[in-house]
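Just one protein chain is left out here, and the rest sit where they should.
Letters A, B and C mark the chains as written, and numbering starts fresh at 1 in each.
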């Protein structure tokens, strides 16, 4: 028996699957024009590309508890977070393709996705989204709304000054703010043990007198549970939380990363514990869905993602002179 | 009976008294040329002036355990720290008078005192001295020396990003680094409860897996004891510590501060608990000194400080063109 | 909208600023203030005097010393429809929060294709001249002028401090509002006449992108800002006596620079001196000179004069500080030099 409703589990599964499929397509889309000689600036999707395959539980486990009015900020590795926050998939894909129809009319790109409709944003500076989310939480409090603001960061970012300043502010002002630390063990090539003086960041909650949660082993169900508590506490005005989740980075830091720094065995081992399979298995084992149901769900997702890609591909590029627009409103 | 040796107590007393007398003189020196109409830029000692009257225990309680090779960094309120670290008093006073004979040839001023002879420095940017001390501690470790680096900061500074980054680095690298937080209850006009989400900063040690100490009520003896432990641990390679001491700010944030934000009763109450009197009483009560001994000590101190002022006053000002010198070595 | 002439009181720079904020806060409850010591203290340089008493601590918020935290928080609040006014106590501290200012506040509107507004005003105190030394005396006009996405203003007189602050708060884009400490008319600093001036009580708006000819003249154009405008005016009065007629332009806007006003003046005077309380290299003496040398070159009849901090940190000792910050005396000298070049 599951303490998590079928609806929620299905939602989580869908978003995880969508994110995974979206990124698997991105893996190959990104390589277009970059073969046989890899050149980061070439092809229809140029620039750095940070994929989140394997990290989906962090995103869906908390976003399942969020509503449209809640804010999410994400870092340089934002696709799973964006998808879990219901960012417009077509416009997001178009943005990554640098198209006029994109979220930012092609000006932002993969690291800078802004969808104010669902209060999602991300950025390329480590930990910089934390103060932004604190500001959203402050706004919610000022407005007397029960809205929550969630900042996703990597475990590497938990050592940046912005982390400390944000949490002190949020705790001081008792804001509905949650930071989710996606501990994928690596900050580019630097393992957590070489960047972080404590094994787990949940203990840092003590520095702010707030709640700290630790989710082990990329567990989507446990992520669901602690997030539920943290979100409910935030909505009730009980202040901020830190959630750290041990998660997996299946791919390199960015596409093209030679990954000479990590053990060749690490990823294959992680892949045996694919969190999407775990949710699927859970649904089937608990008689919440059949293989056929899951197949139908997958088909819908593939279609939606394929359409988003098609939309992006078919969309026009901006005119060069548009580079001078949108400086000021 | 005292667990602290007479030598150490006398040393602490001397340094406290020297700091106090130095600053009392500074209070009036600073007002020269600023009367009847106060103008911060006027007189022989212009610019901001942050005095530390009342905060002496923080400085002497730890510096008594330091040697010349140990580093001290201090913030904008540096005199007591500097005196406890044996900074050249004449050159320091001359610097505050903007003289050519000053530590920085008149270029630094009261907030920027550098005495490399005793490894002392200070600066006007809140918390910025912490990374510097971390670097000194790193150097000590690299050199295989048992030197320690101590960063003094105010309680307000404990909410700056540099605090977090420095402590994580120091803990990660197990450096001989100690931060002393002088909690004088105020960051200019902002009381600690409005700036800091936890009542005491020693709990923040948990975020770094290091030792945290709290000294209540400006107690010079307790400051001595916890500092001894922290310094010894650091020297033995057992890593960094946080020491927070509840201390007193007898004066305004800076000279000229109208202090409209604090209760008129606060300072008189604090003054009844003058830490210098406590040390003196302890010495006498424990038969380590007589009133006459103390009088002689005081006389020596007055003389030394008076001489430093005289040196400063008698020293020449720099030539205007010297403003262009010392840019590069 | 220009102010009417009726009942024009005289106010200090700081009072002019707090009045502008007060009026904006009364009109729009989405406007709020955050910063260190902006509450009971009223801002170290008086920019928020009396506002805490009037609007309470929810709208005039004292913050911890966490500039990245609270100035970064302005981003989230702005995205939610608020109009935060945040104070960075001294511009010298910008280095602890520059990422939030220039990579986020300044760029989000652009990166979002115009979909996210950032109506944030960043107040910050600039300037030296009172021996506050290397970390508390800078203007850093150039550091902010260089980066795209920010409107950067530096008004001189109380009238403009109020009118431009009103415009800044009303603007849907981020504005860095630099006010000069010595022009705030504070009781504990050097009190100079220019820090007190006529300020209409009613709301009015001075544009954010226009320089102003504050003294007409025919022989040379002096471009300056804030205390350098004041010093240039003194120099111009002095020069008048020896028959030199200087036109003084108060820049007011650091970014964008109102080049038309400058070109028009140089067309008339043929000569140009630019005076800056910022570092010389890559400061506005460079930018203004370059604008003229590239876009109004044929107006010029003599080499352009530049007078600024000679690329050293601001030293503490008054004798040294006085040497590096331009004043009326060396402006006068430099004018004559340009005239005779």
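Keep this in mind: a contact is a pair of C-beta atoms (placed from the backbone, for glycine too) under 8 Å apart; a residue touches a chain by one contact, two chains touch by 3 or more.
The structure presented is a predicted model; accordingly, all values stated were derived computationally and were not measured.
Considering the whole complex, the residue from C:146, C:264 or C:322 that touches the absent chain is C:146.
Although one chain is not drawn, the whole complex shows that of B:10, B:118 or B:138 it is B:138 that touches it. Taking the complete complex into account, A:125 is the one of A:10, A:125 or A:329 that touches the chain left out.
When the full complex is taken into account, the listed residue touching the unshown chain is C:99, out of C:62, C:99 or C:247.
Counting over the whole complex, chain A has residues 37-42, 46-48, 95, 98-99, 104, 106-112, 123-127, 156-157, 159-162, 187-190, 194-196, 256, 260-261, 317-324, 327 touching the chain that is not drawn.
Residues of chain B in contact with the chain left out of this view: 71, 73, 102-108, 112, 114, 116, 119, 121, 123, 125, 128, 130-140, 142-143, 149, 161-162, 164-166, 168-169, 172, 325-329.
One chain of the complex is left out; on chain C, the residues touching it are 68, 92-103, 106-107, 110-111, 133-135, 142-143, 145-149, 255-257, 278-279, 281-287, 289-290, 292-295, 297-298, 300, 302-306, 309, 311-313, 315, 341.
Definition applied: only the chains that are shown with their structure count from here on.
Ranked by separation of Cα centres from chain C, the top chain is A. Chain B and chain C have CA centres that are 35 Å apart. Distance from the chain A centre to the chain C centre is 41 Å, each centre being the mean of its Cα atoms. Per-chain CA centroids place chain A at a distance of 45 Å from chain B. Within chain C, residues 63-64, 66-69 each touch two or more of the remaining chains. Annotation for chain B: residues 159-162, 194-196 touch two or more other chains.
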